[in-house]
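Yeah, one chain of the complex is gone here, protein chain that is, but the others are all in their spots.
Right, chain A next:
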Amino acid sequence: MKDTVVPYTTPDGRTIGDVLMDMRGITLRFGGVEAIKNISFDIREGEIRAIIGPNGAGKSSMLNVISGFYNPQDGEVWFRGAKRPPMKPFQVARQGIARTFQNIALFEGMTVLDNVMTGRLTHMKTGMFAQALWKGRAEREETENREVVERIIDFLEIQAIRKTPVGRLPYGLKKRVELARALAAEPKLLLLDEPMAGMNVEEKEDMSRFILDVNDEFGTTIALIEHDMGVVMDISDRVVVMDYGRKIGDGTPDEVRGNQEVIDAYLGVAHD
């Protein structure tokens, strides 16, 4: 896979470009526990990249490294062709990386609309004094960004719950609102940690469709963690497989499916 010429075109006609994010030899330790062991992989512009693996494999930890929650003890993170210095999560966000969490992390006290509006924060630059006066710049900026947000709300079909406080929503809708908030940032790279966990078949189908549409219509690069193999094989271009902090497979869904080590990991063959 590494040698594939870029840009190339997928069977369904999307263009996959240069390497957008390059993780080089990442090692992450929590005290004695090595959650990630010397893992390298890249994410190309325009692709849907899945990270799979059994529970505790280190998938979420990998996303946390990308979004700046953890600084790896070893290894380099390259983004858009430049080595990234250690960064705080809010700085990573400003570089154009948005994400959702395995356990929903919404602002429960705010309405759906306000939650999604917070996603625009990195695009809103009016200073505090202009905001205090409101008329003029602040109001104009609010309206412009509100238009973007309303388009995303339409896109994800959550118009009806726009003014509902998030705390009152059922689980499936919360997941969708969290996706909306991440999309509102118009990210270069979108990280989704188990976007379909705990959903029924119908909700999963909806969510898969949204993910594909986001990738297709906005050209957003997506890295996602998912346990549902059917979904992963269906929607992703390339898959990284992790097990006990190691990378045991990397390639197209078909390549990964045929990999003996991956089959063993999933069938629970004893480790030596």
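Quick notes on this one:
In this section, a residue touches a chain if its C-beta (ideal position, glycine included) is under 8 Å from a C-beta of that chain, and two chains touch if they have at least 3 such contacts; residues count from 1.
Just so it is clear, contacts and distances are computed from a predicted model.
Hidden chain, UniProt protein name from the list "Xanthine dehydrogenase family protein subunit M", "Cytochrome c1", "Phosphate transport system permease protein PstA" or "Amino acid/amide ABC transporter membrane protein 2 (HAAT family)": "Amino acid/amide ABC transporter membrane protein 2 (HAAT family)". The chain not shown here is touched by just one of A:L20, A:A98 or A:V262, and that residue is A:A98.
Across A:M21, A:V65 or A:L106, the residue that sits in touch with the chain not pictured is A:L106. Across A:T126, A:T164 or A:T252, the residue that sits in touch with the chain not pictured is A:T126. What chain A contributes to its contact with the hidden chain is residues 67, 69, 88-90, 93-94, 98-99, 101, 105-110, 114, 117-119, 121-122, 124, 126, 128, 131-134, 138-139, 141-143, 146-147, 150, 181, 185.
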